[in-house]
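One protein chain is absent from this view; the other protein chains keep their places.
The first chain written gets the first letter, and so on, giving A, B and C; residue counts start at 1 in each chain.
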């Protein structure tokens, strides 16, 4: 079927490519002409301007937005007046589901439908397919089913879940109508919250393995330094690439994230190319805020989120407060950074 | 090759079965005669007593222990005097690696070798194979390689890691000599620490989805109850079995634990058969304690561990302390448990 | 000066009493006539209805609301039409500062001023005075200064802060104009977030002392139970009331919360009168949500908040998910609750 895509970044461009491969008719637009050109070369129809984009699409139009969450409102302000009753706007980016609810109401005034699609899969999605979590009206979702089916992985080689009746819905094809407006981004939000937790769990574990040789180093003997009680317990020089690799087979912690970690470590066991400033694009935050609204404990997901904040230096003032307190009550002076890990 | 197995519980029995299938000669012993009988029926040689067990094995003996960590020392006290120089004791259970170091030294006095093997795979390991993390002397590990190769999954259908040179060691066969004595259980310890974190991440996320309908319920209006500011944001009745299923395909959070979760939810979407008292067998604790010795932050792994403690009621006194404080400063009385979640 | 008070619960009634003692003219209203009567007996002027209340106050009126956060909007809907330009509404309860901003704008349309006052002090405030954190326009705050000065503790016997110039503002009198609208409740919100953290820190520590005798008990030996490695390390039967008492003198952790804890423990060392269901009235939640908006790590404040949620059973589904996972991968069955703490 015909589908329009606005936003041809990493994700948008790959999704159009997958849709073209699946035989769909794609009309594409982006602020960057070279992004359009790349996809036209693959068979898409390019549109240099928004009005041209809308004109090229046949009514009822299906317009998929794949832009940063912070850019959606400005885009809709330009786009909405060009659309007609019966058209469908699909937000496939990382919008907050609160915004879906607001935008749904705004668009409904013009009889334009809104569908929110949480999209997971990353750069590998082009070949693996994208996991799609969808919210909105049933009619719109049904109308777009061919697009979802192409973007999603399908059943593939993933084994059926024991105890699950076959053919019940589309979940085992990799796409799911999760519920009414906002439900898609709500589920995707929590999905990403979980993702943060999983990533941090592996990262913490690998960090513990990385420091398993701490008993081999000398330590200061002073009142500001905790002695390592049993150096003999920390004499291991472990091969992290091998360990990540062995865990990929048969262990309880096998996962796609582990596969990726093994690949990163195979490329560089020290990960020296990274500084460790971990970005976040919002869903992890919103997940925790939702948990708190619901009065549901989310200690793991929160800890993972805070590790990201901390990696970017946002705990600094709090740390200075504590150093100042220690100075006040104990006359403790800060120890300067040393070569090895501190305080051990 | 010939291998002796002591401890024919869930794990031990399955491992013997896999070894028999792989053509190995297994001598088995357990306190429970019926455990022995079941494996004799599959081709193992049974030994009703420890002396008989040792006698049946040809020197140099390879004796694999698969018993609860708390039972190893008592067993070794009986077993060691029966063994000879050159024999190998393999501890495949969940021993603390500190104990490996101690036992290695004790056994070395009699020229008996100790090998520690962290074994992951659970009940599925019989068919999938077990991920083996091994510590000890190279000679012993090399001698036991045929056993490890059979127990491990092998390369199987798991894709090769991009950037990893093929044929470098055994990690991509699912078993790995991690380092000297204790290294196997050290790596397995951290593996399980990670496992706790992963499990809790999924569990927290699913709990947030589970409570996404909280806006549909009435809430008390009093000074002890936090009002839900936006009931309209929490109107979702989500289908958890479908959501777990859709995440299995193409998403970033796909994993074997997710597969199992999907299976559990397919069986019972409410998980009503569980009370939620989560046991722990020690490795998660030791992982955090090691992190602290190393001065490595492990907030996610700790939070996951504490969720288990809390699920068993071990925060109760701390909770009472806080209720008492609230009463002291604010005259607050505890609210009784209600039907729905509290404080919202 | 004259001040009107609506809401004569625990806090409101005590504050009126303190104001009366300070020589102020108080007009009081509450839904419960007996609340009014009690304060009339102390010298206040009672008003049975809102219109009567407003009529009794001289313009420009100062109307202090001391009602649950969830009741403020409904009250303002009735009250606002009765007020005149130049009147001041003071919200001394635990409103979310977002609501202050909205209400400020709404009231401004009628030229009515809004002042938000975070009030700390609990039931002891009647005698100790209340710590007041104030947001709003300078003119209103200055107008109300006599009321704030009476409610606040004054410099009292608290030692001056070294390095602080005397007579700089009112902070050392116990009340502070923190900033524009919402700033009072913002600072109070964070104050309560900190309070949660402090309370939980004491509670966790006391719980660790409470279980210091764990080595004296028998433990199960099975694969679902972590053995206690060194029972000899946990043989202490500690006297918690004495310990809380000794910490009150000279230690780094002395505080008013500790004083209250010592009192609670002096009354009942086991705190058997509490079930440990810890309520929360919102500020701890909003503090964490603000931290997340600001990308500031708040792991301690979050952990304290989640302990409250968990104490009310809101982790139950997450716990069941984890028990289900353990059953799926390891065949583990849940252990029933025993007399002592579990899993040790």
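Criterion: a residue touches a chain if its C-beta (ideal position, glycine included) is under 8 Å from a C-beta of that chain, and two chains touch if they have at least 3 such contacts.
Because the structure is a prediction, the values reported are computed rather than measured.
Q: Would you indicate which residue among A:134, A:147, A:200 or A:253 is in contact with the undisplayed chain?
A: Residue touching the chain left out of view: A:200.
Q: Hey, which of A:32, A:48 or A:70 is the one touching the hidden chain?
A: Selected residue, touching the omitted chain: A:70.
Q: Quick one: say which of C:180, C:313 or C:331 touches the chain that got left out.
A: C:180
Q: Which residue numbers on subunit C touch the omitted chain?
A: Touching the missing chain: residues 97-98, 101, 120-122, 125, 128-133, 152-156, 158-159, 161-164, 169-176, 178-180, 182-183, 186-187, 190-191, 193-198, 200-202, 204-205, 207-209, 211-212, 214, 226, 228-230, 232-239, 241-243, 245-259, 262-263, 266-267, 287, 290-291, 293-304, 306-307, 341-344.
Q: Contact with the hidden chain only, please: which subunit B residues?
A: 252, 285, 288-289, 292-299, 302-303, 305-307, 309-310, 312, 314-315, 318, 329
Q: Could you pull out which residues of subunit A are in touch with the chain that's been left out?
A: Residues 9-10, 68-71, 94, 96, 122-124, 199-200, 202-204, 206-207, 210-211, 221-227, 229, 256-257, 260-261, 263-265, 271, 273-282, 285, 299, 303, 307-332, 334-337, 341-343 of subunit A touch the chain absent from view.
The definition used in the following text is that only the chains that are shown with their structure count from here on.
Q: Could you give the separation in Å between the centres of subunit A and subunit C, each centre being the mean of its C-alpha atoms?
A: Taking the average C-alpha coordinate of subunit A and of subunit C, the gap between them is 36 Å.
Q: How many angstrom lie between the CA centroids of subunit B and subunit C, rounded to a whole number?
A: Each chain reduced to its C-alpha mean, subunit B and subunit C end up 41 Å apart.
Q: How big is the gap, in whole Å, between where the Cα atoms of subunit A centre and where those of subunit B centre?
A: 28
Q: Going by the contact rule already set, what residues in subunit C reach two or more other chains?
A: 285, 299, 303, 307, 309-310, 312, 314-315, 318, 329
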